[in-house]
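Dropping the structure in here first, questions after.
All protein chains but one are shown in place.
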Amino acid sequence: MSGTAGLAPEFDVSEWIGGPPDLSLAELRGKVVVAYAFQMLCPGCVAEALPQARRLAAVFPREMVAVLGLHTVFEHHEAMMPLALRAFIQEYRIDFPVGVDRANGRELPRTMARYRMQGTPTILMIDRAGRLRRQHFGHVDDIALGAEVMALVAEAASPQAAAGAPAGRGCTDGECAA
Amino acid sequence: MSGTAGLAPEFDVSEWIGGPPDLSLAELRGKVVVAYAFQMLCPGCVAEALPQARRLAAVFPREMVAVLGLHTVFEHHEAMMPLALRAFIQEYRIDFPVGVDRANGRELPRTMARYRMQGTPTILMIDRAGRLRRQHFGHVDDIALGAEVMALVAEAASPQAAAGAPAGRGCTDGECAA
Amino acid sequence: MSGTAGLAPEFDVSEWIGGPPDLSLAELRGKVVVAYAFQMLCPGCVAEALPQARRLAAVFPREMVAVLGLHTVFEHHEAMMPLALRAFIQEYRIDFPVGVDRANGRELPRTMARYRMQGTPTILMIDRAGRLRRQHFGHVDDIALGAEVMALVAEAASPQAAAGAPAGRGCTDGECAA
Partner (left out) sequence: MSGTAGLAPEFDVSEWIGGPPDLSLAELRGKVVVAYAFQMLCPGCVAEALPQARRLAAVFPREMVAVLGLHTVFEHHEAMMPLALRAFIQEYRIDFPVGVDRANGRELPRTMARYRMQGTPTILMIDRAGRLRRQHFGHVDDIALGAEVMALVAEAASPQAAAGAPAGRGCTDGECAA
């Protein structure tokens, strides 16, 4: 995890699946945003992070908390093209918008690089004023997640920083490091 | 679930295990209190509610949230005497205070009756001003629990009511109804 | 685990709950017997071993495989008297016979001592000729269990020995050592 003072960098995506084409963080100002960076072939993303994202979206009203996916492909590019991602989203019944992080050849995709993510899954928590309040690589406990998100919801929209997080390239059962 | 306007009724217990003898809700005023009413032979309490209580106690600092157990025996009384409860608490490594709800012959024990609980497990959420804000019979999702508790923590100490909950005698895998 | 050449020692129980009063290993000769030694306050027994015993009893016909419980209390004696065990068996819906290992003061109970068990849970596998073929302290994988039991079922009734097992006093989440 790392806390940051400034605004969360805008997402640079080639398209949004399941959301309006002009979806952006700026557009979501006023809501708490929780974004899950994932890869469809990352076991920990599929088994843990995405189901948690679905539970989160079910607990908080959409007007209050926007849950987003961000497909940040940094390996096996040919196996995880948007076409495959669409099939994945359909079969796994993902019902929140998923952005396709803009590819950058063999470099890390644009948004992933911009946030200096260590791998997948990575959770981003952005407050109502658009500030990145927490970035966490790996798993977050459900109770702690509910508490953190509610703390952001409960804020008037006044800033404060938060903190704390783990960190290697290749996938384990739980996560994939860039 | 049911919301209530007034103060949470004081617990009437014959003893506290793992806590000071004079523990009381009045004593905890200023903290959020989450109490789990359970029976040591209730499968849903053992498999779901008590592990959740332990996770909750691990997420929130003690100065902020007090997690309590309340042993509300309404069946198999001879099998769940305080002596057995002490062994249970030791083997299951329960590290928060557990009150023994005061027996009332073959009637429901005192605190359980006072709160008109429907069975076990029942979760009580009490705000910093001592008001009962939520009473829920059965399971609560972890994300929702974290969010609700944080909402109470975030309150200045100003009141508001909350709401929502399920409801027979005998135990199922998940709960025991009085 | 330990393999043995001779007959499985007869169980010395003070009573059978959920079975005929004269139940014995001799009586079950011709069937494969899988017995689970447990304590009702042993977390690993409640969470893992007893549910597995129920699954096992559901897979194999009773005429082929007899699943038994053996309540081997070696600590917290007053908390796990037969009266409490009966309530436990009812609440956890255990539908196979459970023998109460005969108490021996503060010594290990009789059957547990006779089998030199290391703690709970312990699984005993006895072949159709009444020989103890495997004794295992701790958890056994479901696929391996199904395979081992079927191997005993498939035997004409001709002997062979098997082997392999883990091992201190006190309970962990998984097991309780004597």
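Note that the chains take the letters A, B and C in the order they are written out, and that residue 1 is the start of every chain.
Quick note on the criterion: a residue touches a chain if its C-beta (ideal position, glycine included) is under 8 Å from a C-beta of that chain, and two chains touch if they have at least 3 such contacts.
Treat the numbers as computed from the prediction; the structure is a model and nothing was measured.
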Touching residue (missing chain; options C:Ala26, C:Leu83 or C:Ala147): C:Ala147
Touching residue (missing chain; options C:Phe11, C:Tyr36 or C:Phe60): C:Phe60
Missing-partner contacts on chain C, residue numbers: 52, 55-56, 59-60, 141-151, 153-154
Footprint left on chain A by the chain that the document does not show: 41-43, 46-47, 75-76, 78-81, 83-84, 86-88, 90-92, 171, 176
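Methods note: only the chains that are shown with their structure count from here on.
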Distance between chain centroids, defined by C-alpha means - chain B, chain C (Å): 35
Between chain A and chain C, centroid-to-centroid distance (C-alpha), Å: 49
Contacts with two or more other chains, residues of chain C listed in rising order: none
